[in-house]
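The complex appears here without one of its protein chains, the remainder shown in place.
Presenting chain A:
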Amino acid sequence: MTSPHALSVAMLLADARLPSGGHAHSASLEPALLGGLPVAAVPAWLIGRATTVSLVEAGTAVVTARLLGGAAGTTTPAGAVPADTIPHATIPHATGPDGVRGPAGPASAVLDRVVDAWAARTPAPALRDAARLLGRGYLRLARTLWPDAPEVRAITAYDAVRGPLPRAVVLGAVAGATGLSAADAVRLTVYDDAQTAAAALLKLEPLDPLTPARWVLEACAAAEPQVPRVALCATPEDIPASGSPQTEGWAEAHALLSQRLFRA
């Protein structure tokens, strides 16, 4: 059977036309504007996200892919892990959440550790809820497109018992299942966040549609020096913890509003 190139998968995942529910989200932009962020500050805010919260998400995806795939064990020194490949899964098929074993342990235990690490780094409940809603949409996609991949079976089984996984974890499983490199999983995460906010901006503010496109690339460029470091994350402890308190405060305030265009 032929497989699509990992780049094709990345383009699919980053495509706003993909029906995974991303259109209902503004990547915290609507909360920020309602909280008082001036439109002129959006480029700097996007760069701030690309170098803080996006890296938490990206590191979560990288570690998920690596631990579900298992070839980069928890004791491997980070420097020894090749940055450009997430080893493909070798774990057997799942029968239940505890039925899947990888070298790093049962898949459910691995997922618990990654989810706990992500949740400890995501203090705002509004943002955890939003990430889990997005994860649900991504999981539906993953189950449809890669139903036999061990990583997808593992997250499907986990979801059935423990409830929705955050989007970064689902993305990590897809990256592992499709051979998307760790560095590209980081870039995809950063790009998707920035582009989601940019698309939302055009619905909230009158603006030349080409202007935010430049801002998206500036945000990606700002994150690029961090890509190798985040791509090396091998354990849940390695996941960046870079917070964004002002964004977290805006997200909580927004979650209480009834008049809003976006979910978060």
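Rule of thumb we're sticking to: a contact is a pair of C-beta atoms (placed from the backbone, for glycine too) under 8 Å apart; a residue touches a chain by one contact, two chains touch by 3 or more; residues count from 1.
Here, contacts and distances are computed from a predicted model.
Participant: From the names "Sugar ABC transporter permease", "Urease accessory protein UreD", "Sulfide:quinone oxidoreductase" or "Heme exporter protein D", which one matches the UniProt record for the unseen chain?
Facilitator: "Urease accessory protein UreD"
Participant: Sort through A:Arg66, A:Arg121 or A:Arg153 and give me the one touching the missing partner chain.
Facilitator: Final answer for the missing-chain contact: A:Arg121.
Participant: Considering the complete complex, identify which of A:Arg66, A:Arg136 or A:Arg187 is in touch with the unshown chain.
Facilitator: For the chain that is not drawn, the touching residue is A:Arg136.
Participant: Thinking of the whole complex, not just what is shown, which of A:Ala10, A:Leu37 or A:Val63 touches the missing chain?
Facilitator: Per the contact definition at the top, the residue touching the missing chain is A:Leu37.
Participant: Just the residue numbers, please: which parts of chain A touch the chain that's not shown?
Facilitator: For chain A, the residues touching the absent chain are 28, 32, 37, 41, 44-45, 47-49, 52, 109, 112-113, 116-117, 119-126, 128-129, 132-133, 136, 161-164, 236, 240-249, 252-253, 255-256.
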